[in-house]
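One chain of protein is taken out of this complex; the other chains stay put.
Letters A, B and C mark the chains in the order given here, with residues in each chain numbered from 1 onward.
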Amino acid sequence: MTTPLNIGMIGYGFMGRAHTNGYKRVGDFFPELERRPVLKAACARNKENIQAFADQWGYESIETDWKALVARDDIDAVDICVPNNLHKEIALACAEAGKMILCEKPIAMNTAEGEEMCQAVEKAGVVNTVWYNYRRVPAVTLAKQIIDSGKLGRIFHYRANFLQDWTIADDLPQGGEALWRLDVDAAGSGVTGDLLAHCIDTAIWLNGSVTDVSAMTETFIKERVHQETGQKQKVGIDDACAFLCHFENGSLGLFESTRYARGHKALYTLEINGENASLRWDLHDLHRLEMFDHADEGLTRGWKSIHVTDGDHPYMDKWWVPGLQIGYEHSFVHHVADFLKSLETGEPCHPTFRDALETQKVCDAVLSSAAERKWETVV
Amino acid sequence: MTTPLNIGMIGYGFMGRAHTNGYKRVGDFFPELERRPVLKAACARNKENIQAFADQWGYESIETDWKALVARDDIDAVDICVPNNLHKEIALACAEAGKMILCEKPIAMNTAEGEEMCQAVEKAGVVNTVWYNYRRVPAVTLAKQIIDSGKLGRIFHYRANFLQDWTIADDLPQGGEALWRLDVDAAGSGVTGDLLAHCIDTAIWLNGSVTDVSAMTETFIKERVHQETGQKQKVGIDDACAFLCHFENGSLGLFESTRYARGHKALYTLEINGENASLRWDLHDLHRLEMFDHADEGLTRGWKSIHVTDGDHPYMDKWWVPGLQIGYEHSFVHHVADFLKSLETGEPCHPTFRDALETQKVCDAVLSSAAERKWETVV
Amino acid sequence: MTTPLNIGMIGYGFMGRAHTNGYKRVGDFFPELERRPVLKAACARNKENIQAFADQWGYESIETDWKALVARDDIDAVDICVPNNLHKEIALACAEAGKMILCEKPIAMNTAEGEEMCQAVEKAGVVNTVWYNYRRVPAVTLAKQIIDSGKLGRIFHYRANFLQDWTIADDLPQGGEALWRLDVDAAGSGVTGDLLAHCIDTAIWLNGSVTDVSAMTETFIKERVHQETGQKQKVGIDDACAFLCHFENGSLGLFESTRYARGHKALYTLEINGENASLRWDLHDLHRLEMFDHADEGLTRGWKSIHVTDGDHPYMDKWWVPGLQIGYEHSFVHHVADFLKSLETGEPCHPTFRDALETQKVCDAVLSSAAERKWETVV
Partner (left out) sequence: MTTPLNIGMIGYGFMGRAHTNGYKRVGDFFPELERRPVLKAACARNKENIQAFADQWGYESIETDWKALVARDDIDAVDICVPNNLHKEIALACAEAGKMILCEKPIAMNTAEGEEMCQAVEKAGVVNTVWYNYRRVPAVTLAKQIIDSGKLGRIFHYRANFLQDWTIADDLPQGGEALWRLDVDAAGSGVTGDLLAHCIDTAIWLNGSVTDVSAMTETFIKERVHQETGQKQKVGIDDACAFLCHFENGSLGLFESTRYARGHKALYTLEINGENASLRWDLHDLHRLEMFDHADEGLTRGWKSIHVTDGDHPYMDKWWVPGLQIGYEHSFVHHVADFLKSLETGEPCHPTFRDALETQKVCDAVLSSAAERKWETVV
């Protein structure tokens, strides 16, 4: 016998689809779970659009005012899938209403907002998690297991980047529903919050805290037509951002993100170098993990390409047979599964708001460092 | 308004899961379709098992006798997902009952059975298709588009192999529910019907008919315990099979399959060399297609690795955004989508039984050639 | 103190350059060798051309009649670097004259010629070797070491191909100095003797004898202008050749070669699958060897890419530092070094004429099998 978990989804964009798919598929592949998501309500201001979304995905009802959704008794958990500038207000209301919260990343526009949100959910005691989904790509989870086993020894280096090329055209507008990520008022920042935040979350998870940063940002296209005003307006986001940092464990970090790297669609790569072994991964072949193990016999040592599709690989016993890869969307199914499991065990489902706040602090330090052209301590 | 298509599933193994997942997801990602699969009934002899399967996946009812399932009025389409030795009898019954048929590959134990099945469905006029799913991996579909555009020019070579390593241990038994593929009475053949059939289906689709073959097969482990008898019994299947062939278009073919290639989990690779361009693909990175285009400027000519995740790539407008890969299971979703579309248009959903029979003929010629140690004409 | 080894080179084509480079460099990198090649004389019918070659490379003298070269007292070793149809006659004369012989591969036009050559050198007791240079690419030599260590266990499969694309244009002529490889009278065969012979030599070295073969050949362009007659003439060579075979150790072999595989310049690849481990290599990245070792820990098992540039890799202590690759030409330097070492030890320098004859026998069986469309035993 399973128990329903009634989901209220706010938003219906790319992430709204990805999360919804996670809710719908989790029961088929994780049948042992006691609770099962039920698509109770979807919410957005545009009634026609949200109705179409609800119809396509099977939400039982719609709302056009998120406050109405949060107020509903039949909603257990709210999924905040709207632009960053709306996260805080909704999250505070959810906490107030005692709803569980699954919030899209980054947690907020900045650390101050994030801190307020953390305090609200902690005070209210509501279950909370943030959708840094890459932790649950099996190859990345495997990396975590290997690192936690101590196999790598002392860590010297961590590097990550997230390279895209979709905003190179200067006639691409900013703002509006599809392009709010280019509008600083909605997004808070550019690639830093959108892409580097992913890299930072994984980095902290795998390699511990970041202590200080030196960053640079750039906005290559200075003005773009805003879709809401129809006017050319200054572009306020960072098109590219790179930073140096130190980790608390003494290792050095190097991060970069851009939407101007021609040829890269969504190339998130990471590499960690330890005394005894190294690992690397990239999102364009997300089903593989590469490992170099110095303990291997000398003559035949080399980088191993692990095809992470075996039954003993993280999450992979749930899917197909060895050799048959899963894809991007599965990371969300895994997140939902882990969230549901956390409801059974009472353990937090990481990253929690508090975990995500640590990433936000690094993002803020990065942006401030770039603005001030100086090293910033992460506080 | 959509119309239901009531599915009766016979079988609940690996393929049963894969097909069912296809039925359940198609509506979310292909909302324009008029007909929607409904999981009406699942059938297997073992009541407990089929009930568990039905519960997990959401089938409305179960049957323990496939004849009962086929006889039900509320079933529109039957999915034949059982060992090969049962395909024919069920298919004939379905045709007789006027049910649509989605049959797992290979179509049958041999050409004679396949021919009987073709005649039955054609006579009955029932819609039919065979689950050669790799045609609908977007990168393979893209290969088909490129070839059909004439870009490659005259074709000289086609080569494919399907390499696995899961049966190397000599204490692996044969037969029974999980290992019927190792039992010649259930499977008809070993890698030829299981793996090479996939390679041949794609090859015929991409490069036309095969005219003659010279093959060799091998059974490396001669005896294995049979799970049903508990006795060591002769292994009747081919553990490995390779063949040379000619295509009707004058090109040369080279095919190989084995379950004894240490290090390869499910490495289906194909390559086609034309006068002007070449293509290659492999299942371990199924989201990529490689292309060499001699028309490219000479100094910078090279093999291109196409990350088949853009909106204009086959099927990819239905999924996520560029750079984010899908996986193995999506090929079945696409097959279901195309099947449903075919119901709207009245066009056949390829490969039909008749198409699959052509593959069966090549398989038979291959096995006969290996047995006789001589070239065989494909008739 | 070193002792000179006076070299007489017959021929000045691509291989003449490669061998000469081997002779000139060996002393710099293998200073421990007692004997050092001295470029005593170069020989070819065209006086102007051979003089230019001698000038460029530093040969002390020239000859225009190979018989004169063989007759010279100041020549210790003769390098036979001419088209295949001349190998036998020159080799017999060298044996008669008591000269050491370094003969370009394949050993001869056919097995009968090769047998005659073997008997001549064995009777005369002259040192002999055949330039199957790929054995001495460090990654291939490393493969041999690993296989000889028993690491792979029982062998199931061996496959190799050699794919090129340089003869696709139908206005390419045949014959003459540059294109004698396309003229059956000079070359004896097409890709079989030119390319497959390499694959077969390595295969026998790594995996033992071939017992029987089933082959197919094709000549895609049926007529080409012959450079010596200026006339369109029938093309007598095989443009492509593929074959199945069995090895004496019970493993299955699959070989293919062509000059019509668009996109491949000189892609010689090989792979061997054993019970416990597999290896693969390709000439386009000749400094790497890939290995899959089933003994590796399960969770992190994968194909390793070994960058064969460490000091403990075969031959690599002679060159640079780890990470810095060497290239194609070094295989010839290594062959010369091993040849010189063999003079010190009195051991044969493999492959000898007798070793190369085994490859020739397989080639002959392949061509005969293709002509007769039936399995041929290698005798």
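Keep this in mind: a contact is a pair of C-beta atoms (placed from the backbone, for glycine too) under 8 Å apart; a residue touches a chain by one contact, two chains touch by 3 or more.
Keep in mind the model is a prediction, meaning the values are calculated, not measured.
Trainee: Among A:Phe243, A:Trp281, A:Phe339 or A:Phe353, which residue is in contact with the omitted chain in the full complex?
Mentor: Touches the omitted chain: A:Phe243.
Trainee: With the full complex in mind, choose from C:Pro4, C:Pro31 or C:Gly250 the residue touching the hidden chain.
Mentor: Candidates C:Pro4, C:Pro31 or C:Gly250; residue touching the omitted chain: C:Pro31.
Trainee: In the whole complex, not just what's shown, which of B:Asp73, B:Asp171 or B:Asp312 touches the removed chain?
Mentor: B:Asp312
Trainee: Contacts of chain B with the missing chain: which residues?
Mentor: Listed in rising order, the touching residues are 142, 145-146, 288-291, 293, 296, 298-307, 310, 312-313.
Trainee: Tell me, which residues in chain A touch the chain that this view leaves out?
Mentor: Where chain A meets the chain not shown: residues 156-157, 159, 163, 165, 168, 214-216, 218, 220, 240, 242-244, 246, 250, 252, 254, 256, 258, 260-264, 273-278, 292, 294, 303, 373-375.
Trainee: In the full complex, which residues of chain C touch the absent chain?
Mentor: So the residues of chain C touching the missing chain come out as 14, 18, 20-21, 24-25, 27-28, 31, 55-58, 164, 166, 264-267, 283-287, 307, 309-310, 319-330.
As a working rule, only the chains that are shown with their structure count from here on.
Trainee: Report back the single chain whose CA centre is most distant from the CA centre of chain C.
Mentor: The chain lying farthest from chain C is A.
Trainee: Which integer distance in Å separates the CA centroid of chain A from that of chain C?
Mentor: Taking the average C-alpha coordinate of chain A and of chain C, the gap between them is 55 Å.
Trainee: Compute the distance, rounded to whole Å, between the mean C-alpha positions of chain B and chain C.
Mentor: The mean C-alpha positions of chain B and chain C differ by 42 Å.
Trainee: Suppose each chain is reduced to the average of its Cα coordinates; what separation in Å results between chain A and chain B?
Mentor: Once rounded, the distance between the two centres reads 36 Å.
Trainee: Provide the list of chain B residues touching at least two other chains, using ranges where the numbers run on.
Mentor: Residues 264 of chain B touch two or more partner chains.
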